[in-house]
Every structure is written in structure tokens, then in C-alpha cells.
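One structure is given below, encoded as C-alpha cells.
Of the protein chains in this complex, all but one are displayed in their positions.
Letters A, B and C mark the chains as written, and numbering starts fresh at 1 in each.
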Amino acid sequence: MSEAPDDDARESARLEAFSDGVFAIAITLLVLELKVPPFDAALGPALLERWPSYVAFVLSFAMIGIMWLNHHRLFAYIRRVDHMLVVINGLLLLGVTFLPFPTAVVAEHFGHAGERGATLFYAATLVFIALGFNALLLYPMGGGRAKTLLEVPPDHPAWRAIARQYRPGVPLYLALFLLALVWPRVSQIGLILFALFFALPPRKASVMR
Amino acid sequence: MSEAPDDDARESARLEAFSDGVFAIAITLLVLELKVPPFDAALGPALLERWPSYVAFVLSFAMIGIMWLNHHRLFAYIRRVDHMLVVINGLLLLGVTFLPFPTAVVAEHFGHAGERGATLFYAATLVFIALGFNALLLYPMGGGRAKTLLEVPPDHPAWRAIARQYRPGVPLYLALFLLALVWPRVSQIGLILFALFFALPPRKASVMR
Amino acid sequence: MSEAPDDDARESARLEAFSDGVFAIAITLLVLELKVPPFDAALGPALLERWPSYVAFVLSFAMIGIMWLNHHRLFAYIRRVDHMLVVINGLLLLGVTFLPFPTAVVAEHFGHAGERGATLFYAATLVFIALGFNALLLYPMGGGRAKTLLEVPPDHPAWRAIARQYRPGVPLYLALFLLALVWPRVSQIGLILFALFFALPPRKASVMR
Partner (left out) sequence: MSEAPDDDARESARLEAFSDGVFAIAITLLVLELKVPPFDAALGPALLERWPSYVAFVLSFAMIGIMWLNHHRLFAYIRRVDHMLVVINGLLLLGVTFLPFPTAVVAEHFGHAGERGATLFYAATLVFIALGFNALLLYPMGGGRAKTLLEVPPDHPAWRAIARQYRPGVPLYLALFLLALVWPRVSQIGLILFALFFALPPRKASVMR
């Protein structure tokens, strides 16, 4: 039974379902980092003062949402998973589940001495995740594995469209990381613009696949 | 393979499953906002004193449950999702995952100076979510997208029944928001009555779809 | 399409999957109530001193596990869900997601003045949940709804076996609640014995259904 193609599909679907669960939990846990102002504080000013927390919350929510979508698009073309792909996917999920932590660090240190360091920490986490996504894309294409692991040949337009979409990830986040060394605020704005840009409709109608 | 109808169904089902996960997690995380009285406090009075926390917990539980049901009913008629629908759904989930925070703010500030502000904050979150639901309803109906995105034409009785049900959401929560400006308590009672009203059996027998 | 039997099955499966998610999250959140002794405390004594926390953790874990199993057994025979069944199921899940809170209250107040009150609070939550399970069992049997909502007639041996199993729930937890008024410790031991008793193999081989 081990070699039946529907078993392979089941394995790949199982790993994707597990990953989906991790994405859904990570995106929902972000809210736990928001601190409730104590009852004896003036609520309005206390909430307004915490705006960096809310921006960080929305940004990380958007980031994890975008990651889920990218993960999902890729797995639509992965037919079979081997040990290394499970490990790569695990490293990627490690970055995703970690993201609420640098998010909270940025929210806490925004406007204080640690803002630059916090932004670097956040951007470094995104670089790590982008590397994970690239490994998830490149590994099944290489070493003659495409025939076994992919639904389509690696020069199929759909797969190449995904590859094109993934390409700017690492350089972009690396640039934002380097930018944060000099101007943390510009780097943060870059991150927000990237998330907003993603919300724009793409040139082609269907993006879910 | 991209154009096969069962693939479309798979995409829509996947987005719904992801959303279901987020609803289930958000509804279960609410309990984490309840604070345990320390062992050296008189337990009975300490628990009774926190009744606003419990009411807020039950109210938000009911709200997220109702939202899950409404989301589910709508998705039963969505055959295909495009990029914009994914973004709209993401904004809706953003509001849902955020709800535990204003819930905790209301519970903390009830009976204190911040009660009005907390109620406004809670109601504003519900207005945001109601806008999300309306966008989720209206977007697939407009611009000639119904044929592609919906299982049924937008004048189908089932779809119109959903539309009728969604219509009062935004004005209702907006009214409760405005009411909170003057009488926060009346606004809170309005929210509770709405949740109780929902628990009544509808005129037609089957409501799950 | 609304009346097709496979749609009904889909609705029921969807509600069960959502409930399963809530059970899985509630059972996993219990660990968050365990407090880590600070690094400057003597670790061994600090951990040993917290044994009531661990017992409470294991007990509530077992309770939610048993509830999941009971919920699952019942839903195997529910073909269709109507509005009231969704509401009843929601009330049941409300109790389940709430359970980590009385668990933490018992763990905190064990051996202190609040122990009796904490035990009453815990037992009262279990009474509420048991009432929810009974409503979930009785509602689809009554008022001529069995034909629509159930897979089998209510006098089917499988359904009657479930009914037999549910019957002792409310009286048992009510008895443990009353017992806690006089001897909280005896009530706690009763709860633990009940959970251990459940772990014994039943007379019939298959219990998962």
C-alpha cells in the first residue's frame, strides 16, 4: 500500500493540514500580546498610547495570513513529501510560530532605546521565514526529485509563477533588515507597504491557486 | 487542472476550514482573560465581584459563535474564492481574533471611569466585523462575479435569505456604538439582548444552512 | 440543494469538526495555568508544593478527553442539526472552554480557605456541562424530531446505550457538588475516582462508537 498515489496525496494533505492548524493558531495567538490598561488608568489615552501594539498586531496578522496563502499555493503542487521536505516545512513553521514574539518585542520597544534592535529582530525573523519558503520551493525542484515530489514539471507555468512570486522575498526582507540598521522607521514603513501592496488585486483574477 | 470545478470547491473549502480554525481558537482563548483570585483572597466575594468578566466572557463567546455560524452559512454558497475575497475574509478574521482584547477591556473597566470608552471600543470592533461580513456578502454578488464565485445566482432565495439576515448588522452595531456614547449600560444590555434573541428558534426549522 | 441528505451530513460533520477543534484547544490550554517557579526559588520543593496544580491539570485533561469522546459518540448518530441543536451544542462548548478557569481556581485555593468554594465552583461547572450533554441527547429524541435529526430511531440499541451512559452524569456531579459543601476533599476524590473508572476497559470491546 505504501506506493499507491492516493496515499502520497494523503501524506501531503496531512502535512498541509497540520501546517494550516499551526498558521491558524499562530495568527490567533497574536492577540494575547495586547495588554489591557488597568481599570485605574485613563482608558482613552492608555489605549491611544499603545497604538504601536495595534499596528504590530495588524502587521503580523497580515504577514501570517500572506504566509498561509503562499504555503497553501505551493502545497497545491506538492504531491509527495519526503523526510527533508518535512524538516524544511518544520523550520518554516518554527519561524511562523516564533513571529508573535518579535511582534511583542517591537510593540514594547517602539519609541524607546530598543526600537532599532527590535526592528532588526523582527526583520531577521522574516528573513528566516523567507529562506524557509525558498527552501520549500527549491528542494522539490532539484536533484531529480521533481518527478517524485511535484504534481507538475518544474517548468510548468503554474509552478514558475509561484517561483517568480517567491523570488523577491529574501532580498526584500534582507534589505528591510539592513535599512533597520540605519532608519528603523523607514524599515517598518517598508514592511507595512509590503503588506498593503499584497492586499491589492493581482493582475490575474484567481490568486488562491 | 487549475480550472476543474472540484479544485475550486477545494480552494473554498480550504479557506473555510482555515477560518473555522481561527473561530474555534478565538472562542476558546476568551477564557485566558479570566483572572484567578489569589489564594489569600476570600474566594466567594472575589469571584462574585468579577461577574462583569463572566458576562463579557459569555457575551463574546456567543458573538463569536454567531459569527462562525453566519460565516459558515455564507460559505455554503461560495464556490470559488478570488484574491479580493481572501483579503476581505482576512479582514473579517482580523476583527474576530481581535475581539478577546476589547472583551478584556470591558471586563476590566466595567464600573470604573473607563466603562464608556471600553463599551465604545467593544461596539466599534463589532461594527468593523459587521462591515467585514457585509463586504463578504456584497463582493461576490457585484461586478458580474456572481457566476464565477457563487453556487447560486444572487437572486436565489437561499442567498437572499442570507442577505436579509446580514442587513441589520451594521446599523444595529452602529446604533449600539452611538448609544454607548450616552448610556453605556443600555448599549451593553442591547448587546446581550441581541445574543439572547439569536438563541430563539427561527421561524423556519433548519438554520444551519 | 438544501434538502439533499449528503448536505445534512456535511452540516453535522462541520459542527462536529468545529466542536472537536474547541475540545482540542481547551485540553491544550490547560497547561498555561501551570506557573513556573522563579529561578531564585528552590526548584524541587517549589514544584512538589504545587502538586495540586498537577492533579487539577490531569483531572481536567481527563474530563475534557472524556467529554470529547462522549460528544463524538453522540454525533455519530446525529444526521442533521437544527438551530436549537446548534444553540445547545454552543452552551455545552461554553462549559468546556470555561473549565480551565475553575481548574485554575481549585489549583490556587487548594489547602487554603477558598478550597470548599473552589471545589463547588468546579463541580458546578461539571453539572452545567452534564446538563448540556443531556440536552444534546434528549432534544433530538423529543417532539417528533428523531426522524429528521437522528441516523437511527431513538429506541435503537446504539442510541439507548448512549442514553444509558449519559444518565448518571447530572446526578453524579450534583452529588459531588453537594458533597463539596460538607467535605470538599471527598468530593475531589470522587472526581478523580470517576476519571480513573472511565479509564478501565468497558464490558464491550469497542467504545469509540
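We adopt the following convention: contacts are C-beta pairs under 8 Å (C-beta built on N, C-alpha and C of every residue); 3 or more make two chains touch, one makes a residue touch a chain.
All values derive from a computational prediction rather than experimental measurement.
Enquirer: For the chain omitted from this view, which of the shown chains does it touch?
Expert: Missing chain, whole complex, touching shown chains: A, C.
Enquirer: For the chain not shown, which residue from A:29, A:66 or A:163 touches it across the whole complex?
Expert: Looking across A:29, A:66 or A:163, the contact with the absent chain belongs to A:29.
Enquirer: Which candidate, C:21, C:95 or C:169, sits in contact with the chain we can't see?
Expert: Of all options in C:21, C:95 or C:169, contact with the hidden chain holds for C:21.
Enquirer: Provide the residue numbers of chain A that touch the chain removed from this figure.
Expert: Residues of chain A in touch with the missing chain: 1-2, 7, 11, 14-15, 17-18, 21-22, 25-26, 29, 32-33, 80-84, 86-87, 90, 93-94, 97-98, 100-101, 104-105, 108-109, 112-114, 117-118, 121.
Enquirer: Given the full complex, what residues of chain C touch the hidden partner chain?
Expert: 20-21, 23-25, 27-32, 34, 36-44, 47, 57-58, 61-62, 65, 68-69, 72, 151, 158, 199, 201-202, 205-209
By definition in this document, only the chains that are shown with their structure count from here on.
Enquirer: Once the Cα atoms of chain B and chain C are superposed, what angle does the rotation have, between 0 and 180 degrees and to the nearest 5?
Expert: In short, 90 degrees.
Enquirer: Quick check: how many Å separate the C-alpha centres of chain B and chain C?
Expert: Spacing between the chain centres: roughly 25 Å.
Enquirer: List, in ascending order, every residue of chain B touching at least 2 other chains.
Expert: Where chain B meets two or more other chains at a single residue, that happens at 21, 25, 29, 32.
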